[in-house]
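I have placed the structure first, in the form of structure tokens, so that the comments after it can refer back to it.
Only one protein chain is missing; all other protein chains are in place.
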Amino acid sequence: MLLGAGIPLLGACGAKESGTGAKRDSIADGLQPEKGPLRIINYADYVYADVVADFEKKYGVKVEITTIDTDSEAVAKLASGAVKVDLHHSMNNTTIGNLILGGLLQPLNKTYLANFSNVLPAFSDPWYDPGAVYSVPYTFFGTGIGFRADRLDPALVDQQGWDAIWEATEFKGQVSVLDDEREALAMAMLRRGVTDINTTDTAVVDLALADLVELIDLVNVKVNIEAYKDIPEGTTKVAQTWSADLIAGAAGYLPEGETSDVLGFWHPPSAEYIVTNDSMGVLADAENPVLAHLYLDFLLDNQVSEKNFSWNGYLPALTKLDADYVIAQGYVPENLRNCVPTNDDIAKGLKYRPLGPEGQALYEEAWSKFTAGG
Amino acid sequence: MSRQRGTHGRAPWLALVTWLYVLWSLLPVLIAVRISFNSGKSRSTFQPMSLRWYSGDATSSVWHDDALHLAMFNTLKLAGLCMLIATPVGVAMAIGLQRWRGKLSNGANGLMLIPIVTPEIVFGVALFVVFTQVYTGVPGGLTTQLLGHVTFTLSFVVVIIRARLAAIGDQYEEAARDLGASRLQAMRLVLLPLLGPAIFASLMVVFATSVDDFVISSFLSTGASTETVPIKIYSGARAGSTPALNALATVMLVFTLVAVALAGLVMRRMRHHGDGAASLTGLGT
Partner (left out) sequence: MTTAVADRARRTRAWAGLAMPGVGWLIAFFVVPVYAVLAVAFGQIDPILRTPQPAWSPVDWDFAAMGKVLDRVFGGDLGRVFIRTFSFVALALIGCILIGYPVAYFVARRAQRSRGLLLAALVLPFWISYLMRMLAWTNLLQVDGYVNRVLGWLHLMDTPRNWLDGDWPTVVIGLVYGYVPFFILPLYSALERIDGRLIEAGRDLGASAFSTFMRITLPLSVPGLMAASVITILPMCGDYYTNTYLTSGSPRTEMVGNQIEFYLRGSSQPQTGASLVLLLMALLFVLMVYYLVTTIRQQKAAER
């Protein structure tokens, strides 16, 4: 869900000069909602269609969703004006800053967001948007290893940590890493004890690249974001994945007759655990800004959020839906409890930060070399 | 169709190779069709027959999944509109290019042929860049996809029509002119009917090419509302997929084959002669 993490990318149209600076005015209090339709940009299948239908019914409007494959694609389309929407459903941590700086987002008027008080304290004043002026959190998840617990001993994975991927030589062709340059390179750095995952030190990045390249011959590694189905279906045995993938996989992709006991998840200790989140925001040139605010508030509602989570497996950043609750409600099996990042994980965990143009280019070149086969 | 044929001796080995090839080229597709009737989720083995993935399944069957029929509808709409634009423009261009003997005609001729030998990714990238950088006023999605498909298929039409024009020669039109028809009348009353089979072949090739296209549609897609069947099949391999994907592909297959068969019947009615499989693909000459 955060493909192409990093600086916003490719794009479109030089017509709009960026760098005009952040937009400062939010909408006035107490306005009536517009007639819509509310236009949203989001990844495919990332929000439950029933939840959207509930919103449509509640406010008597239509919602149109434009889907994107990558974060960068969204930025490109919005920056070029090729796509005009009211609301960005899933902004990446590292791109929010640029969207603000580029004047693409408008500050939120919190008087419309009564449910903002439901948000986990850790996300009410996030590092990527101090004071949550321009964004509210949508979902959060950590990066770890998903594996087949019936083929690999969880205790062994725990002992090996990230090495488990490099050691999986008996599962050649059934090992994958995330199709995302930041995620994959950060994994290789963490494996060697480098916790500055935002480094632009060429030597460090080169070493991480060399380690990733090793995986090609060692385990015939694949590069994709399909572990959420491939692990439950058994075609992948060990993979770098997002915690939410296991929850989604357990809920929807196990073959008949198998239980979630076959799934396992490992993540590093809090201080080395990368916890990321996707955020929602309202576009500066939204035609339905009031409606967009109402939508944000709607998704921050505990019940709505729970319904959405029950379908997509990506935890909303709300206090009520903690590990105990989602396990008690049967959304998450007990053996996957560690797929729900704790408050400690969020507070102490590592964060991706923008790399700057040169740094981003450095990571992209390393990525291009890795996917090219070394 | 057949003037002479090497009839010396039998060629059992060649026959065997050929039939094996036919089996190899079509059997996987038949198996994929059979899998679309699986009652379970398996995409690798046969399961008891059911219509679950066509209509039975309340959420993810072709009938009930909005995203799937939208993709089908988009694909057919795109292909239909593409036929309607590319064919007339292409026919006019073929006639014009064949008779236009100016200094610039060679250049125009070359220009017409280049798209045929341009890898599709170059097309996709170029159109993507131009619609985001230059023609920013053109609404994204279906419109840009259509413009792209027409550009991509136009040359096929020209090649097919020109092959036919060369075969017809100009004696029929001359005769009509001798009998007092104006140039325009001769073209309308004599040439166009003679071109009938080739125009039909063009329509079908344009349709098949557009329905099949993945790269251009994908580069110019602006989201779920502009996804086509090939895009669905491609992303379906990555996202969790069920035999519903096979069912979708099967429906499209049946649709295309019926359309082709009907067109074939019409062509036969028009008593065509001389156009072999080569002109059907537009690549023969």
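Observations on the structure shown:
A and B label the chains in the order they appear, each numbered from 1.
As a working rule, a contact is a pair of C-beta atoms (placed from the backbone, for glycine too) under 8 Å apart; a residue touches a chain by one contact, two chains touch by 3 or more.
The model shown is predicted, which means the values in this text are computed figures rather than measured ones.
In the complete complex, the hidden chain is touched by one of A:Ser26, A:Ser72, A:Asn92 or A:Asn109, namely A:Ser72. Interface residues of chain B with the unshown chain, by the touch rule above, are 2-9, 11, 14-15, 17-18, 21-22, 24-26, 28-29, 31-32, 35, 43-45, 89-90, 92-93, 95-102, 104-106, 108-122, 125-130, 133-134, 147-148, 150-151, 154, 158, 162-163, 165-166, 208, 211-212, 214-215, 229-230, 233-234, 236-238, 245-246, 249, 252-253, 256-257, 260, 276-278, 280-281, 283-285. Even with one chain removed from view, chain A keeps its contact list with that chain: residues 3-4, 6-14, 17-19, 69-70, 72-73, 75-76, 79-80, 98, 101-102, 172-174, 176, 179, 216, 220-224, 226, 230, 235, 357, 360-361, 364, 367-374.
Note that only the chains that are shown with their structure count from here on.
Residues of chain A touching chain B in their complex: 11-15, 41, 44-45, 64-68, 76-77, 80-83, 224-226, 228-229, 252-253, 255-256. For chain B in complex with chain A, the residues that touch the partner chain are 40-41, 131-133, 136, 140, 222-225, 235, 238-240.
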